[in-house]
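Here the complex is missing one protein chain, while the rest keep their positions.
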Amino acid sequence: MWMHHPGPGAATSAVRQKAEIKMTQIARTMKYQREADPEWSARIRQLPGCERVSSCIQCGTCSGTCPLSIYMDYTPRRVISLIREGFKDDVLASKTIWLCASCYSCTVECPQQIHITDVMYSMKREAIQEKKYPSRFPIPVLAREFYAIVRSRGRNSEIPVVLRMALKSNPFILLTMMKSGWDLFRTGRISLKFEKIRKIRQLQKALDATKEVA
Amino acid sequence: MSANGFLYFPGCSLRATGAAYEESLLELFRVLAIPLTELDDWNCCGATSYMAVDEGSAFLLSSRNLSIAAEMGGHEIMAPCAACYLVLRKTLDYVEHYPEIRAKVEAGLRAAELKAFTGVKVRHPLEILYNEVGVKALKQKTTRKWKGGKIACYYGCQAVRPYDEVDRPHNPMRMDELMNAAGAPTIDYALKTKCCGGSLTGTIHEVGVNLNEILLREAVRKGAGCIVTICPLCQFNLDTYQGEMRARGVAIDIPVLYFTQVLAWALGGDIGKIGLKRSISGRAAIEKWFSSEEAPAYA
Partner (left out) sequence: MPDQNGSVRIGVYVCHCGSNIAGIVDCKAVADYAAGLAHVAVARDYKYMCSEPGQELLAKDIQEHKLNRIVVASCSPHLHEHTFREAVLKGGLNPFFMHMVNIREHDSWVHLNHDPATGKAKNLVSGAVRRVARQRALEKGSVDIHPDVLVVGGGIAGIHAALTLANAGKKVYLVERQPTIGGHMAQFDKTFPTLDCAACILTPKMSQVKAHKNITLWTYSDVQKVDGYVGNYSVKVRKRTRYIREDLCSGCQQCIEECVYKQPKFYDEFNQGLGKRKPVYLPFPQAIPQTPVIDPETCIMFKSGKCKKTCVEACERGAIDFELKDEEVDIKVGTIIVATGFKAFDAARVPYYGYGHYPNVYTSLEIERLVNASGPTSGHVVMRDGKEPKSVGIIHCVGSRDENTNRWCSRVCCMYSLKLAHLLKEHTGAEVFNFYIDMRTPGKGFEEFYQRLLKEGVHFIRGRVAEVTDWAYDPSEEGKLVLRVEDTLLGMVRRIPVDMVVLSVGLEPHKDAQEVRRLFNITCANEGWFLERHPKLAPVNTFTDGIFLAGACQGPKDIPDTVAQAGAAAAEALALIDAGCIEQEPNTAYVIEEHCSGCKTCVPLCPFGAISFKSEVNKAEVNAALCKGCGTCVAACPSGSLQQHLFEDDEIFEEIEGVLAYV
C-alpha cells in the first residue's frame, strides 16, 4: 500500500525546480530594506491571535507538522519570518496562506505558543481586503462565495456555492466533481432545498452592525 | 447532564453530505434516552470560510447561535460537526479574552435585539458519550456483536485541536475506547489526527485527494478494514474519492463510517435508521457486517 515513490534525483520541490535554470533565464534575488513595511508588521502583531509572533525562534516545528507545507511556496515558518521583517507583498501574494487548512497542528505544537492558524486567517483577511490574492485562485473565491450565500440565506447551500466558485476561478473543477456529485446525489447527500432561516433580516442587521465597530 | 439533555446544533453539513451522521446520532441518542432539542432557527456557523473573510462576522454568526441557546434556557449546546464545534468553542474563548472582538459581537447582538450568552457551554457527542454515559455503561448496553474488520479511529483536526475538551490532541483514545466497548477492535493508527485537507478536495483537488489517499493507505497497511470518524467533512473526503483512486490503480474500497453509526448498531438501534445506505465506499463490507441478527448479549 505504497504512495508513489519519487526516485533519487527527482526534482520534488519548488526549490529544486528553480535550480534547474535554463541558460536564457538567470534570475536575480536580492531583498532590499525599502521593500519592508515595518508599520504593517507592527499592526499585524497587535491583531487578536498574532501577539506572540515576535517570540518565534524559527524552530520549524510548524512546517514540520503542517500536512500542507510540502505544497506551499513559503512554509509557515518562513511566513512568520516574512511578517516579522515586514515583507507584506510576499506574504499576501503567497499560496501558503490559502493552502492552510486550519488543522491547528502548528498551534498545538509551537514551543512559543504562537497561534499560527490565527495568523494565517489574519493574512487571508488582509489579502481579501487588499484584493491581493492570486487571481482565479479557487480558495479565496470559495471563501467569498460561501460568505455571500450565508449572508443572504443564513445557511449554506452547496450547489450554488460550488457552481459559483468554479465559474469564478476554474470551471474545470466541475469536471473533477462529476462522479462524486452523482454519488452524493444518489445516496441522498445533496440537499436541493436551498434553505433559508426565518430571521434572516435579524442576522443581516447583526452582521452589518459588527462592521460598524472600528 | 441535565434531565433536559442537550440543545442540538446540527450545522449545514448534517443536513446534506453528513446526513448519515444526523440519522445515526438521533437514533443513538434515542436508544440512550438522552433528549435533544434542536436549536431554533439556527444559522450556519461560518466554518473556516467566514473566518477567512471577516473576523467580526465570523464570531457574530456563532454568537447568534449561542444567544439563541441562552434564550432557549439551555446551557449546553451539542455540535456534532467538528468545524461547528470548533467555531462555537472558539467564539466563547475569543469573545471572553479579546475586548475588540467582544465589542463587535455585542454591537451585532444589540442591533439584532439578542441577549448575551453567558454560561453557555459547547459540547461534542464524542465527549458526551465518554463523560456522561461512560465506557463501562456502553459496554453493558451493547446487544450486537461486531462482525466487521478492525477499525482505524480517525479523529481529524478541529474537534481535538486547539481545544482538548473533546479529547487530547496527540494520540486521543476516547473513540478507540468507545469502539472497543462496543466490541470492535481498533488499530494503532499514527495518522488518527492528521488533516484530511478539509475543503481542499473541492478547490485544489489533487492536493486534497492526496492527503486522503495517505490516510486510507496507512489504515489498510496497519490492518484496518474500515475508518470511523467524528467529522462530516472528514467522512465525506475519505468516502467520496476512493473510486477515483481505484481508477488510478489503487486497490482501496473500505467503509468510512461515523462512530455514531457503529454505536447505534451495537446498542441495538434500528438498522434502517442509521444512514448505512448513504455510504459510497465499502458497500460490500457494509452489507456483510451490519446484519440484523441479534447476537447474544455482549458479556
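Going by the order they are written in, the chains are A and B; count residues from 1 in each one.
In this section, a contact is a pair of C-beta atoms (placed from the backbone, for glycine too) under 8 Å apart; a residue touches a chain by one contact, two chains touch by 3 or more.
Please read these numbers as outputs of a predicted model, since none were measured by experiment.
Touch with the chain that is not drawn comes from one residue among A:Gly60, A:Pro171 or A:Gly188, which is A:Gly60. Check B:Glu127, B:Glu218 or B:Asp239 against the missing chain and you find that the one touching it is B:Glu218. Across the entire complex, the residue among A:Thr75, A:Ser122 or A:Ser169 in touch with the chain not shown is A:Thr75.
Although one chain is not displayed, its contacts with chain B can still be listed: residues 168, 170-171, 188, 190-191, 214, 218, 221. Against the chain not shown here, chain A presents residues 2-3, 5, 13, 15, 57-65, 69-70, 75, 77-78, 105, 109, 111-113.
Here is the rule we use: only the chains that are shown with their structure count from here on.
With centres defined as mean CA coordinates, chain B is found 24 Å away from chain A. Residues 12, 15-20, 41-44, 46-57, 59-61, 64, 94, 98, 100-101, 103-105, 107-114, 157-158, 161-162, 169-170, 193-195, 197-200, 202-205, 207, 211, 213-214, 217-218, 220-221, 240-241, 243-244, 277-280 of chain B are the ones touching chain A in the complex.
Note for the complex: chain A touches chain B at residues 1-3, 48-49, 67-68, 71, 99, 101-105, 107-108, 115, 117, 121-122, 124-125, 128, 138-140, 142-144, 146-147, 150-151, 154-156, 158, 162, 165, 169, 173, 176-177, 179-180, 183-184, 187-191, 193, 195, 197-199, 202-203, 205-213.
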